[in-house]
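The complex appears here minus one protein chain, its other protein chains still in place.
Our next item is chain A:
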């Protein structure tokens, strides 16, 4: 009996360890995703739930929250500043996106050529992308400075007196949008470049043999084949542009007379300057819905057009 005891206990020990190992084996995927999963639930999904709840309350932080039902939504619908801010946002997006997409594609085609030193130029074109957007706003405020800024001093050389760019309601928004174009064009170029390099040379050759002009080749071959890249660049850039904040905070702080108060800035201001948290939450839901709708519209638009499998 005693002689048997040792092997027996060793066997159960082994079995127990085997059980622990099996349990670890079936559980370890969950352990691996657990921290990230917790992050997503606690800091992304829970906030979304909270924001919906918050939109039903009137809460100015120092007092207790008061349940007001849909009052915030009713107030939002009647709030003229909300709609004018939405108008500013749409205008901002329209000023940025077409320009920074077309320019990026043009640059990509330019740097896709075999030229000496082309890699050096590619790198230089991307360098705006790494700049701290908040600092960038300060730098461009200085460039646009009415008295000593680079632009107006340059105009002065030709005897032209430049305007006070950031203090004029009609000029401030284009000026702010220009900074986004400056920052994002080069990075977008990289995506288009990758897309262009994925197009087999034979397709270009074949279309030339068929007598296609360069113009036809661009619109009939290159552009359709870049469809997936175009989709990606448009969607990510739009989502970003609808949330512009840093550069606007540092360049104009929403002014002059709210002409650059894009929606994200308005939400920030309502929450953290006016401490109207319930109302700000309601505004942020509207922004969320708009971004969702615009993204879905883009998905529909791009999926209707043919995509080609080049693999």
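Please note the rule applied: a contact is a pair of C-beta atoms (placed from the backbone, for glycine too) under 8 Å apart; a residue touches a chain by one contact, two chains touch by 3 or more; residues count from 1.
Following the convention adopted for this analysis, contacts and distances are computed from a predicted model.
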**Item:** Chain not displayed: protein name in its UniProt record ("Cbb3-type cytochrome c oxidase subunit I", "Transglutaminase-like putative cysteine protease", "Multiple sugar transport system permease protein" or "Oligopeptide ABC transporter ATP-binding protein OppF")
**Value:** "Multiple sugar transport system permease protein"
**Request:** From the listed residues A:50, A:102, A:206 or A:223, report the one that touches the chain absent from this view.
**Result:** A:50
**Item:** Option touching the unshown chain, where A:37, A:77, A:223 or A:297 are the choices
**Value:** A:37
**Request:** Taking the full complex into account, find the residue in A:72, A:85, A:101 or A:141 that is in contact with the omitted chain.
**Result:** A:141
**Request:** Using the touch rule from the top, list residues of chain A that touch the missing partner.
**Result:** 21, 24-25, 28-30, 32-33, 35-40, 42-48, 50-51, 54, 107, 110-111, 113, 115, 118, 121, 123-136, 138-143, 145, 147-150, 153-154, 182, 186-187, 190-191, 194-195, 228-229, 232, 239, 242-243, 245-246, 249-250, 263-264, 267-268, 271-272, 277, 280-281, 284-285, 287-288, 291-292, 295
